[in-house]
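Handing you a structure now.
The complex is shown incomplete by one protein chain, all other protein chains being positioned as in the whole.
And now, subunit A:
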Amino acid sequence: MKETIRAAFVIARRDFTAIIFSKSFIIFLAGPLFPLIIAIAASGLGKQVNEDIDRPIIGVALDAADSAAILAAREKLVTNLGENGVPELIRLDGVDPNDPDIADQLDKAARPLTAILSGSLETPRLTGSARDIQRWQGRMALLSETALSRSEPVQVQAQAVASTGSATKRNRLVVAQGGQVILILLTMILAGMVLSNLVEEKTNKIIEILAAAIPMDAIFLGKLFAMLGMAIVGITVWATLGFVGLTLATSGLPNLPVPAVGWPIFCVLMILYFSMAYLLLGSLFLGIGAMAATVREVQTLSMPVTMGQLLVFFLAAFSVTKLGEPVEWAAVLIPFSSPFAMIARAAQMDNLWQHGVALVWQAMFTLIIIRFSVILFRRNVMKSGNSVVKKGLLATLLAFKR
């Protein structure tokens, strides 16, 4: 075992430095910038479009007194609901409130109208598309009622408390979901890279030298930890840049809800569970990728692998609101979804011992997957003998040598 760890370190150091000091690593680090820029641009554009589309203008075709009253009522409601909370009203002078063909006025107004309010305050009628009527009927009723009551706006005094039971539960759920999303995104982006990790060795025939010099488990472990190290460097850079950017942009960090275990432990658990998720999926991908002879084969394999990752994510995400239920226990116990389910637990439950157990459970499965990957690699790629049959499955799994 000691030799395996030493040899794994030699492989990890070679791979890690080869990646970190390559030019392509800069591109890798800049990778998240592209979706970020696209997301910012898309959301800005979307917001603008939404503002343009969603600014409704309702034409008011009431008699003079009712028109004045409803316009005054709008001003009152804006005080509490805000400008976007109440549709803009424009008076339609010279239009008969009881005109049966009032729909014709929708296209005649100087500005495009969403709908027309006609009739009287007591019996208002809204003319427009079914969708707009459904959307604004309530607000127009509220405006009419306010206009009829002629009441003054009431100022509600605010008395905020630190937290309530339901708010805490809700907030922790948000943290749990957020933690899961971050974890799965990082794992999806980074673990897939392991797929092609042995292609270089096989293409360059270096695998023969490695296989003759060190235990095969050491090659797999070394490669996995090198990629994990690279991923953690990347995440550290992204997190630092994100922190600095957020601090500069918003003069301080947003006031986030506190997870059940507290932020410091939650952050540590995020790192640990990311590592475990990465190692679990990475060891599987490394094993699958090791069977591929060419980059093309790796590309072919990457689609079902991504789908598999999504399935794991869906299971974990589905179970986040079902603490203690069978489905959540399944997510906790299935090794591949376990890190995601456990980070959700960290956000919602404050006992720590369960994380120790989960981490040991996940680490154990990582080693088992590596062992299986090594056996498959030796049998299918290196064309090595029938040691499983001879030694027995358990002995093969425990023999952490080749």
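Note that in this section a residue touches a chain if its C-beta (ideal position, glycine included) is under 8 Å from a C-beta of that chain, and two chains touch if they have at least 3 such contacts; residues count from 1.
The rule is short, and it goes like this: contacts and distances are computed from a predicted model.
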item: Missing subunit (named according to UniProt) among the choices "YeeE/YedE family protein", "Tripartite tricarboxylate transporter TctB family protein", "Cytochrome bc1 complex cytochrome c subunit" or "ABC-2 type transport system ATP-binding protein"; value: "ABC-2 type transport system ATP-binding protein"
item: Listed residues A:Ile40, A:Ala65, A:Ala103 or A:Ala213, member touching the removed chain; value: A:Ala213
item: On subunit A, residues whose C-beta touches the chain left out of the figure; value: 3, 6-7, 10, 13-14, 18, 22, 200-201, 204-215, 378, 382-387, 401-402
